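A single protein chain has been omitted; all remaining protein chains appear in their positions.
Per-chain residue numbering starts at 1, and chain names A and B are given in the order in which the chains are listed.
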Amino acid sequence: MSDLLEPAETAQVKRQKVPFRGGGFKPRPIRFVAPLVFLALILFWELGSQTGVISNLVLPAPSEAYRAFVELFQSGLLWKHVSTSLYRLVFGWSIGTALGIMVGLLIGLFSLARASLLPLTSAFFPIPKIALLPLFIIWFGIGEGSKVATILFGTFFPTVIATYGGVDNVERGLIRMGQSFGMSWLSIVRKIILPGALPAILSGARISASIAIILLVAAEMIGAEYGIGAYVLMAGSLFATDQLIVGVAMLSVLGLCVSWLIGRAEKALLNWRG
Amino acid sequence: MTVRSILSGVLMGAAVMTGTFATTVSAAEKITVGALRFTSHAANFVAFEKGYFKDAGLDVEFKFFQAAQPMALAIASGDVDFGLTAISGGLISLADKGAIKVIGGALQEEDGVDGQIILASKAAFDAGLKTPADLAGKSFGVTTAGSSFHYMAHKIADKEGFDRKDIKIRPLQKVGAVIGALKSGQIDAWSIVPHIAKGLVASPQVEMIGKVSDYVPNYQVTTVFTSTKNTSDNPELVKTFLDAYSKGAADFNAALVDQSAGDTAAEDMVKLIHKYVYADRPFEKAAPSIRNGAMRLNAQAALNMTSVEDQLNWFKSEKLVPAGVTLDKLVDARFVETF
Partner (left out) sequence: MQISIENLSHAYGSVEVLSDINLTFEPGEIAVIIGPSGCGKSTLLRLMGGLEEPNQGASYLAGDVPDGCLNPLTYIFQDFALLPWRSVAGNISLVLEDHNLSKSQSEAIIADVLDRTNLSEFHDALPRQLSGGMKQRVAIARALAVRPAFLLMDEPLSALDSQTRELLMDDLVDLWARERFSACYVTHNLSEAVRLGHKVIVLSRRPGKVRGVVDIRMPLEERRERAAELEDVQQKLWQMMREEALAADRELANV
């Protein structure tokens, strides 16, 4: 009450700026930080190796790994390993994804398919494909078959789940609009449901591509002479840790490339999202 | 290489080595011996069961592994003090990094004792793979590149006079996978220790086509090894261990290889080993496998340097190990007789 009686005086005494309480909680991208962190880490690592803080037994120096990479490059086998793995990845992933989209659409569109295939998918998805490797060998042989099949099975299930989830999430209002204009069933699927499910399908592809790379090592456990996975496995069994680092780095770069490609695809296909 | 430097490295999060690190080991100390549940590791079991280790003042604790590779790593990290393993690319790499040393011989091929057998799948056999000379152009199962199987395949090629590349090496990671692939005819050939080989030959899908001893004479199949730290800081302990181990090996040879100790001794020996090997099978079933698996253990842990050198050279020629590895880096020959 006294405030009201003597406003001028009180205001003078207590006058202060309203403290700013907003802001924060809004991470924004800062350029060059990622490569700098990466470089600093490698520098620190190399320094540790040179001074002996990090034992060679525990972790080879980046320079050693680089030398192993140069040796691999000079031996001419680099491209052989990479191309062999790429072939398996592309082949297994594209077939797995194509089949996955088809089955996902079936589940998304037909009640009978949903009732029959969805429980199967849920049952098979969590099975580690590595556990099935011995069976894959019997079914598909120790040649390319079992390797492609491992990657195919690994990418199929996440694609199915992403696709039918995408179909389920297409706005019902858009489908009703299509029906109200007398569009045919096929037109509605092609022009409304598929494009509407595309964002989900693409984020599914991002996940399945990573799974494919993870499975590459498993796929190349069996009878593989060439391939990045085979290279990593051989380095592991020879305890050639420098080569191991090279192989793992190649897998990581492969992952980055794939992620970049899918990012491009998203930009091109989903530019309508803005 | 100090324990501290390894420890700091481990803390970097780079390795999967766990457990406590042995402090300076002196005689009458607790030591850890790494073992696989194979008959070829029997000398350790015998020395333990018959008290040879205890008599030598060693308090031995066994640590069992599923494969030789992690055991080699455990010795490099100091978690395990002694172990037996085949000379593999991984072992040589670890020796090159100064982590471990081969200190004696364990299992050796010997004329007159059943040794490793070369096998062919029935399909390949029927198609003409009757002797190891026919292996050119055929596929040969191995666990990993640089494994002893890989070495044997190339020794066959060398002796039969065809190019090493003509044998198609198929890495299948696990012995079980190789057996499956051989039985189903997905690979043409393989070589393996007798107790497994004899079981396979008894099945209709596998045929025997030769003996490894014809191609790798006096093949030093496995060796005794320890950490470099033990050899440099505690040579007495190494010596003590090898002595006790050798007593176990001598008993084993007498009972099952030379069979000079009589039937009861042989039976008792099988029973002793059965406590460790095939323990999940009933004795009647396990006994034949144990008997079949009995190969000569080097007396006094003597080491066939010629064979070791041949193996090392093969690894180098295949560029599976760094070219700079020398025999001295791999073997510490101070402890046993070499030949």
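Basically, contacts are C-beta pairs under 8 Å (C-beta built on N, C-alpha and C of every residue); 3 or more make two chains touch, one makes a residue touch a chain.
Nothing here was measured: the structure is a model prediction, and the numbers come from that model.
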Partners of the unshown chain among those that are drawn: A
Residue of A:162, A:192 or A:219 touching the missing chain in the full complex: A:192
Touch residues of subunit A, complete complex, unshown partner: 171, 173-174, 176-184, 187, 191-192, 195-196, 198, 270, 272-274
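Operating definition for what follows: only the chains that are shown with their structure count from here on.
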Whole-Å gap separating subunit A and subunit B, where each centre is the average of the chain's CA atoms: 41
Interfacial residue positions of subunit A with respect to subunit B in the complex: 48, 52-59, 134, 137-138, 141-142, 221-225, 230, 233-234, 237-241
Touching residues on subunit B, where the partner in the complex is subunit A: 1, 5-6, 8-10, 12, 14-15, 69, 72-73, 76, 88-91, 93-94, 97-99, 143-147, 168-173, 176-177, 180-181, 184, 186-187, 320-321
